[in-house]
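Just one protein chain is left out here, and the rest sit where they should.
Presenting chain A:
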Amino acid sequence: MRKFLLVIIIVFLGVNKSWSQYNQGARLTAMGNASAAVYDIWSLNANPAGITRLNSPMAAANYARYLFGDELSEQNFAFVLPFNGNFAGLSVNRYGISEYNEIKAGLGLAKKFGEDLSIGVKVNLHQIKITNYGDATTFSVDAGVNYALSKQIGLGLYVNNPSSQTYKSSNIATHIPTVIHFGATYTASNKLLVATTVSKDFDQKFDVSVGVDYRFYEILSLRGGISAKPFKQYVGIGLNYEKLVLDVAVQSHPQIGYTPQIGLSYAF
């Protein structure tokens, strides 16, 4: 019965609250997902053009736990490989419980055009599986661009699913949202990044988010963010030790409560 309720909740949230964004890793989540103009390995799940600041191959894993359910969680994996000014990325995301789960796996390709401009595209495969009910698959495309207006100000724009792909199966009412995100970053100093993103889902109202990443010490970063619809608050810390990065974030949602997550990445 509890599992059944859980499924209801997940489906309800998935359909109505637009579970449009897959987890963007603990760093970007702690910044309120104000990620449109931020460079990070997890930009793969946001603006694919944002993977173009990596200097070496990098792998990352992330785990988020939803505290209102016993086993509802999200797992993500990402890998980015730079080659000759091009960047190839792979991400795999799974969300749900054993009776219900969604998978989004994608291949991204991004390219730098000079120092200021980069463009990225990603192709995703979506799959929903519900035990004793069936499954459905489809694909979608994400595309984005990042532009450095000055040394301090960066702009980013990306679109999820511009062609409005839906699941082929008539059994599944859920759809892949079409969302436009526009964002800016302000690099106030080499320690501080302020980011904001405005998102418009075609079926929803505007969402605005603001986030801060503050490198408190050489190895320690403090992060925080808010987003407007629904009103969510985020905090997080990052530990940066040589090639290894550990990020922790907590999201607070007025109805769902706290969602903690942890991420680990390694630069080769």
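Quick notes
In this section, a contact is a pair of C-beta atoms (placed from the backbone, for glycine too) under 8 Å apart; a residue touches a chain by one contact, two chains touch by 3 or more; residues count from 1.
We adopt the following convention: contacts and distances are computed from a predicted model.
The complex appears with one chain absent; UniProt names that chain "Helix-hairpin-helix domain-containing protein" among the candidates "Heme ABC transporter ATP-binding protein", "Beta-ketoacyl synthase-like N-terminal domain-containing protein", "Helix-hairpin-helix domain-containing protein" or "NADH-quinone oxidoreductase subunit F". Checked against the full complex, the candidates A:51, A:78 or A:194 give a single residue touching the omitted chain, namely A:194. Of A:73, A:174 or A:233, it is A:233 that touches the chain left out of the display. Checked against the full complex, the one of A:183, A:224 or A:238 touching the unshown chain is A:224.
Residue in contact with the omitted chain (choice from A:77, A:139 or A:186): A:186.
As for the chain not pictured, it touches chain A at residues 152-153, 186, 188-189, 191-192, 194, 208, 210, 212, 214, 224, 226, 228, 231, 233, 252, 254.
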